[in-house]
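Sending over a structure as structure tokens; questions will come in a sec.
Up next, subunit A:
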Amino acid sequence: MKHLLNIPTKWGMGLLAILAVLPGLAAEETVKSPLLERDVLPILQKNCMGCHGGLKQKRELDLRTLPAMLKGGKGGPAVVAGKPEESALWQSIAEDEMPKGKPPLSKKDKDVLKDWISAGLPTLAHLLKKYEKPLLPAGEKHEPGVVADAVDGHVSGQMANRGLKAAAVAGDAEFLRRLYLDLNGRVPTPEQAAAFLDSSEPDKRAKLIDELLAAPEFGVHFGRTWREWICPPELPSDMNSGRQPVQQSRDLGKWLARQFNENATWDKLVRDILTVKGEIKNQPQLIFYGLVGQNAQATPSGSTRAIGSLFMGVQLQCAQCHDDPFRDWAQNEFWGLAGFFNSMTGNFSKVQSREVPGEMSIPKSAFFNAGTRVPVGFLHGTKPDAKRKTDWRGVFVDWLTRRENPFFARAFANRLWFQLFTRGIVHPVNDMRALNPPTHPGLLNLLTNEFAASGFDVKHLLRCICNSQTYQRTSRGTVARQQELFGRAPMRVMTADMLLESLKIAYGDPKLDLRTHAKDDGNTNGESAAVGDEYMEFHRRFGTNEEDATDFTHGIPQMLTFINHPRLRQGGRFLEDWLKKNPDIKPETMIERLYLGTLSRRPGTEELAEAVAYTAACEEPKQAYTDVLWMLVNRSEYLFVR
Partner candidate 1 sequence: MKPASFILALLLAVTVQAETNQAVLKHVESLGGRVRWVSAKQEALEVDFQFSGDKVTDAEIARLPELGPIEILRLKKTSLTDAGLQHVARLTGLRRLYLEHTAITNTGLQLLAGLKQLEYLNLYQAQATDEGLLELAPKLPTLKQVHFHSRQVTAATISKISEKLPGLRVWPLPGRERARVETVLKLSETNLAEAESVMAVAEKDFKELNPLVKELKPRVDTAKKAADATHKKANSAGKSAETAKRRVVELDRKFKDADRQARAKPDDEGLKKKAAELKRQGDEARSKREELAKKYDAELRSNDVAQKLKRRLEKKFRRASNSKKVFELAKAELEAAKLQAEYARREHKALNGK
Partner candidate 2 sequence: MNTHELFQRRDFLKLSAAGLLSGVSVPWFESMANAAGQVQRPRGKKCILLWMDGGPSQAHTFDPKPGGEFKSLPTTVPGIHVTEKFPKLAQCMKDMAFLRSMTTEINDHYDAKYYLHTGFRRVTNLEHPSIGSIASAFVGLPNDDMPAFVTIDAGNDKGNGGRFYRSVPAYLGPRHAPLAVQHPARGLENLKPDTRGLDRRLQLLGKGEERFAREYNLPVVNAKQAAFQRAVNLMHSPRARAFNLDNEPAAIREQYGEHRFGKSCLLARRLIESGVSFVEIFHRGWDDHEGAGMRIAARAPWMDGAMSTLILDLKQRGMLDDVLIVWMGEFGRTPGDGNGHFCRAWTSMMAGGGINTGQAVGATNENGKNPGDTITRRPITAPDFMATLCTILGIDPHQELMASGGRPMPLVDKKAKVVTELIA
């Protein structure tokens, strides 16, 4: 999700991801007949929607949704359940009358369409309907344990329906490392790891969750994560040739960290960002509009896309230039929404209100309808009843943060789920729409309701999820569907931030710098410089696929860094300190400590024996332990959140 905003980002293959959900899922439904979302829409999108979709509706026919198909166009209903011969769609396809000007459909595609109509127009959404009801009543806040049980109920229900069993609950070490990385963005220190593993308190997991939610690193980690979702740190900045001011963007992360640590409710946090006004001094969140704008300036369209993606979970970018052919909103709706952000001007350091009549003229940069004036309005057509001259943003935020707003709580709950499970309940997380149904509709409703009822309490929602068995399951196992349905924890690649913070712990060096360059290679202030500061360089080198954390994207340079970088071959200061303090330390003790500081667990019998044998064969103990440390950070297990 390096870019939830407009287009992509890095290796964005978001669309592929959605499609990957459907076939897998539906296959488990053992539905043999074609399904609308899985089988039919791809054919229609490729062949038909160019003329009969959001962009054009030739002969008044719109094929984007089932109701629209049933309504049909001038040629009568496009589809009639169970009756291909009465369906205009089938007739024109069967005769190769359609698609016009394109090669006719293949026999296979034709069969799909015909079978689908004959089978009575089955949809995946319909199949999933029975899972829509959440297990807890809406409108009231519940105890985390209760919610956690309901989460498990939804997940195991879905598993059972497919004849699958969830994976076992993870052992303490697996849980410990995962929770630290998820909530505090780093592995535990050896002491923290040992303390937890050795504790025999029955509720130590719940306690650790509370403890980590209260730690300052919680806010730091979530602040960085959201900062990166707003704007990745390695994009062009004043440090590497762009205009984005690095320091101020980092201050945004720090501001977010404070909000998360103080547990500012999500609606308040979003309101503080979106209604900000004045100078950047004392309000670092002001940079938001500049970061999501164009050429260092806030733009209504940039703000709209970013807000749609980050806070509403929808992709609006297509509608900027034309009616979205695949989603049910029009270009007018995009610009109606953009109208709210037309009542301000801003850049990286300043945001000012300006007087506008509550409408927006579609700019020239849009392909269609440039110059058309559109009144401000919310998505799906509702209009604000306010009458004001300046700054409509407050009106928008009032609408957005109402508890019953269909986007706000849902988008956050879904994104939080994505963060912990690598896949949203709706996936991708910024593409919620009728034709991209959730895998677990009831679960999403449950989390949405709970979040809204708690007054958008972020820590509460996290506490609910982390206390569930679902979160605490092992990642061991190979059945892909088990993981797709959240019955097993995913194996994830650590993000650059997690990796950097964890390496600092492994090496006992809070200033760990992995840049490799000589003095004459350039300076760091941007002038002819090939290198940024150590944080930016680390991000550049170890950035991951944030749309899919299970995708391993590192290559030779990353691996060579791990294998041969002089800093990682030097060992840690704590190694020296420890050896100095405990000159007669037993190899077993030292090795155990190294395991705890890297893999957050104690070595297994075989592992211990191997490492002891290794150190015994070395002349110099410090070198031997440094080698063991090198081995541990080079382990696959180290790079992953398992």
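The set was built so that all candidates are chains of the complex that A comes from, given by their letters.
The rule we apply is simple: contacts are C-beta pairs under 8 Å (C-beta built on N, C-alpha and C of every residue); 3 or more make two chains touch, one makes a residue touch a chain; residues count from 1.
Note that this is a predicted model, so its numbers are computed, not measured.
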Pick from 1 or 2, the complex member that touches subunit A: 2
Residues of subunit A that touch candidate 2 when the two form their complex: 3, 5-16, 19-20, 23, 42-43, 45-47, 49-50, 231, 235-236, 240-242, 292-295, 302, 315, 317-318, 326, 428, 430-431, 475-476, 478, 491-493, 516-518, 520-522, 526-530, 543, 545, 547, 550-566, 569, 606-607, 610-611, 614, 617-618, 623, 627-628, 630-631, 634-637, 639-640, 642
